[in-house]
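Here the complex is missing one protein chain, while the rest keep their positions.
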Amino acid sequence: MTVAVVVFPGTNCEHDVVHAMRLLGAEAELVWHRDTDLSGAAGVVLPGGFAHGDYLRTGAIARFSPVMDEVARLAGEGRPVLGICNGFQILCEAGLLPGALVANRDLRFICRPIHLRVESTASVLTAAATVGDVLRIPLNSYEGNYIAPAGALVELEEADRVMLRYSDGAGVVDAAANPNGSVNNIAGIADSRGNVAGLMPHPERAVEEILGSSDGRVLLASFVASVSAVTA
Amino acid sequence: MIFRVSITRKAGLSDPEGVETHRALHDLGYEDVGEVHFGRIITLEVAGDDAAAVTAQIGEMCERLLANPVIEDFAIEVVE
Amino acid sequence: MIFRVSITRKAGLSDPEGVETHRALHDLGYEDVGEVHFGRIITLEVAGDDAAAVTAQIGEMCERLLANPVIEDFAIEVVE
Partner (left out) sequence: MTEPAHRRLGMTDDEYAAVIAILEREPEPAELAMYSVMWSEHCSYKSSRAWLGRFPTEAPWVVVGPGENAGVVDLGDGWLAALRIESHNHPSFVEPYQGAATGVGGILRDIFTMGARPIAVWDPIRFGPLDEARNRYLLKGVVSGIAGYGNAVGVPTLGGEIEFADCYSRNPLVNVMALGLLQRDQLVLSAASGEGNVAVLLGAATGRDGIGGASILASASFDEESGAKRPSVQIGDPFEEKKLIEACLELYERGLVVGIQDLGAAGISCATSECAANGGMGMDVDLDAVHLREHDMTPGEILMSESQERMLAIVQPEDLDEVLALAEKWEVDASAIGTVTAGPALRVFHDGARVADLPAASLSDDAPMYRRPAARPDSLDEIWAAQPRLPAHVDVGDALRGLLDDPALGDRSWIYEQYDHQLFLNTVVEPGHDGSLLRIKGTQKGLAVSTDGDGPRCALDPRRGGARIVWEAALNVAVTGARPYAVVDNLNFGNPEKPEVMWQFRETVEGMSEACEALGVPVIGGNVSFYNETDGVDIHPTPVVGMLGFCDPMPASPARLDRAEAGMGIWLLGPEDLDDFAASAYARIVLGASGGRPAAPDADAGAAVVARTIELAGWCPVLHDVGAGGVAVAVAEICIRSGVGARIDVADWRELLNESPHRVLAVLPNRGDPSDRVPVRRIGTIGGAAIDFGDHGAIPLEEAAQIWRNALPRRLG
């Protein structure tokens, strides 16, 4: 059972994701963005970083990388596809997830652990979690501010596709708990079938207590489980 | 020929740069400043002589790459 | 009145964003595209009726905040 971790020029979290996947018992392999065959992969992760330097628009150039047609195909087949941070931005640019990510409200890069409230378990990323769980996971982005046209937003909310929202430690979701201005405190969303998921925070940075938190495990474990389901 | 593409955030979608700049301008005492909006300019040098045809081609580049139609509008002018 | 400030990098300074976008456009098959340069547009709504006076004031805003005079040039137009 293999997870393909895609590397674009400028990607920098690829090794961290592989490390976390292996800790959770998954096989993970790096795939260069010019590769055009992912048929061997049961699932795909687009890791964080600055693909193509985030030039033009974050994710804008990466979405045209040769590998992205394959990613779209696997997504269409219902295989698990996860975008973390820059990977989430790329999935939005590629139209695999709705909306877009723009500059943080305070126009400052934010690197610090924040709290997330699990809002829906109908996705490959949250299946193993429980609605209401509060997770402490590092955020690390300048363009983490989620926006979406009114229509798309209503659809997301009504279809229960918002997986994670920024909250405080007690799980209260309000303006005070919103680190970057994201609409409705949205931190992570899924597509209509729940197999394509994207989030801004970095679960792979929260899988070992010695690094401050292991709350990211439940999310990545969900993903790994759904990947094994594919191959099983 | 040289073209200038102006790309701006669709009305109604949040524009943090605009909001923050508005605040900063008021802090500096420019109270008369109302709405502030941010956008990008991309200047392109394109070989060709038929301005209309090239403009159409640039429109395509915007749809595909230069702009994000979900959240942005764009306008194309010929500079020279 | 509404004004548009165009801010562009001074000639001769490198423009990595332009270079990478040029590369991307060529990858997409737009081989006729030559130099690509990036800049910002800021649209400002400013109360007042004396366009010249307001333009002068906006020039001051550019010097102080909107632009970085060390590496950027700016131009101000009245939109309406």
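By letter and in written order, the chains are A, B and C; residue numbering begins at 1 in each of them.
We take it that a residue touches a chain if its C-beta (ideal position, glycine included) is under 8 Å from a C-beta of that chain, and two chains touch if they have at least 3 such contacts.
Every value quoted in this text rests on a predicted model; they were computed, and no experiment measured them.
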item: Omitted chain's touching partners, listed by label; value: A, C
item: Positions on chain A where the hidden chain makes contact; value: 9-10, 12-13, 15-16, 19-20, 49-50, 52-55, 108-112, 138, 140, 142, 202, 204-205, 208, 210-212
item: Contact set of chain C toward the excluded chain (per top definition); value: 9-10, 12-16, 20, 23, 68, 70-71
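Basically, only the chains that are shown with their structure count from here on.
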item: Between chain B and chain A, distance of the C-alpha-averaged centres to the nearest whole Å; value: 29
item: CA centroid of chain A to CA centroid of chain C, Å; value: 34
item: CA centroid of chain B to CA centroid of chain C, Å; value: 9
item: Residues within chain C bordering two or more other chains; value: 21, 24, 28
item: Residues within chain A bordering two or more other chains; value: 56, 61, 64
item: Touch list for chain C against partner chain A, complex; value: 16-17, 20-21, 24, 27-28
item: Chain B-facing residues of chain A, complex; value: 56-57, 60-61, 64, 93, 98-100, 102-107, 145, 147-150, 181, 183
item: Complex contacts: residues of chain B adjacent to chain A; value: 9-10, 12-17, 19-20, 65-66, 68, 70-71
